[in-house]
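In this view, the complex is presented without one of its protein chains, the others remaining in place.
So, subunit A:
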Amino acid sequence: MNRLFPAPLLSVSLFGLWLLLNLSVSAGNLLLAALLGILAPLLMAPLRPQHAHVRRPLVIAKLIGRVGLDVIVSNLLVARGVLRAGKQPPRSAFVHIPLALRDAHGLAALSMITTVVPGTVWSELALDRSVLLLHVFDLEDEAAFIEHFKATYERPLMEIFQ
């Protein structure tokens, strides 16, 4: 089982992706989707020596919803910041965030989230993964920002990946 499906979640996602792209569940497409779902993870397995252990689907769903909302809110904030930039330049700053999350996949997910949400860009991670350097578009209160960041993103990711 594990040898045939080194990454079951990836297999299922690729299977779904193929069917969705083709908008069809005909026999031929089911076969191609199954081939993609089985072969792609097998061929990629040597490139991914570490296996991700994903848990807590409910936490994942909540996190995705949360990120979706945050994207909308920060879109509005950054848009306002851009339109007002002439009068009142945004208070951009680098923030050092101490991290407790160590799992490589969790950190990858965190870097995706911070970069997808406008207003924050992942800039650097310490070699021992203890500190993250984040660039923030408009920073009001550093301590409050760090607390919010750790509570909304880091803690759920630790529950999911660690």
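As a working rule, a contact is a pair of C-beta atoms (placed from the backbone, for glycine too) under 8 Å apart; a residue touches a chain by one contact, two chains touch by 3 or more; residues count from 1.
Throughout what follows, contacts and distances are computed from a predicted model.
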Options "Succinate dehydrogenase iron-sulfur subunit", "FAD-dependent oxidoreductase", "Quinol oxidase subunit 1" or "Na+/H+ antiporter subunit G": UniProt name of the undisplayed chain: "Na+/H+ antiporter subunit G"
Contact partner of the left-out chain, one of A:Val12, A:Ala100, A:Val116 or A:Ala151: A:Val116
Footprint left on subunit A by the chain that the document does not show: 17, 20-21, 23, 71-72, 75, 78-79, 81-83, 85-86, 90, 92, 94, 96, 111-112, 115-119, 121-128, 130-133, 135, 137
